[in-house]
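Here's a structure for you.
All protein chains of the complex are present and in place, except for one that has been dropped.
For chain A:
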């Protein structure tokens, strides 16, 4: 697939080759040199994080060669798994336990070294907690203005991203020699993890010390689909009134649909649901097939995180709530009656 970005690079090469009367052989190798992307792949306990594979998809959209980057204790094992990712030409692996926790203090020098060594024109990471924490630090070390939360690639230097909580869409052109991007996971679905045959190469390891020590983590356990990648999401807001009601009504509804559970900021702030479930400008972005908002009014900060969902449904007792303006299916009613009824009827289907 030759994309807009590929074509404009090709034009650049052609322009140069006309003036310098270069051979067509050089033309194609120039193209390869002109566009090369390093996609940062996340791994956890030796398992590839599929959420980070949107970086590969974005790299493919750019055109040119795409290399994957993996670091950590079992980097080489994960690299073998990742070598099957469709679209990857090569994997750069750095096997060192020091990178397991994804600390930006030692990851940033690691990436800078490998970006310079590989002469990459583009470096892409997912707009995840890890990507957001790391890539700006790398950008500063490279003296580059990074572009965050990219939702579309229009050319090798032209990118589209949301600003003002998604109330405006900005198209920017970068003048930096290396483009650093974090990409929106809902805009760039994960690359397929089969069909590829990338080679694995050992990367450079500057062995920088991390000035930060990782102490512990406390991750919310869930058997449900992961919120950011779920096909269906049911989300609860302040209308649920208490944590008890949230826990009584939302999980059965989610289970009846096979959906992940989300929440509005109001619900999270009131302690009804865990922080990690927050959907919106300052929480997660989701774009499932179905987003069902229960007791959520639809403030702009919330809509920022879910308005790219394919179908939006809502249950709210206030017929004037802004959520009805974006919902494909809106039901005005008391959620304490409607949610149990909906759950029962879905289960009996």
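Odds and ends about this structure:
By definition in this document, contacts are C-beta pairs under 8 Å (C-beta built on N, C-alpha and C of every residue); 3 or more make two chains touch, one makes a residue touch a chain; residues count from 1.
Simple rule for what comes next: contacts and distances are computed from a predicted model.
One chain of the complex is hidden; its UniProt record names it "Probable electron transfer flavoprotein subunit beta", one of "NADH dehydrogenase subunit 2", "Probable electron transfer flavoprotein subunit beta", "tRNA methyltransferase 10 homolog C" or "Translin-associated protein X".
Only one of A:148, A:235 or A:297 touches the chain withheld from this view, namely A:148.
In the complete assembly, the contact with the undisplayed chain comes from A:167, out of A:80, A:167 or A:242.
Annotation: of A:48, A:92, A:139 or A:279, A:139 touches the absent chain (contact as defined above).
Hidden from this view is one chain, which touches chain A at 51, 103-105, 108, 128-130, 132-141, 143-149, 158, 161-176, 210-220, 228, 232, 257, 265, 269, 274-276, 281-282, 284, 289-290, 300-301, 307, 310-313, 315, 319, 324-333, 338, 341-342, 345-346, 349.
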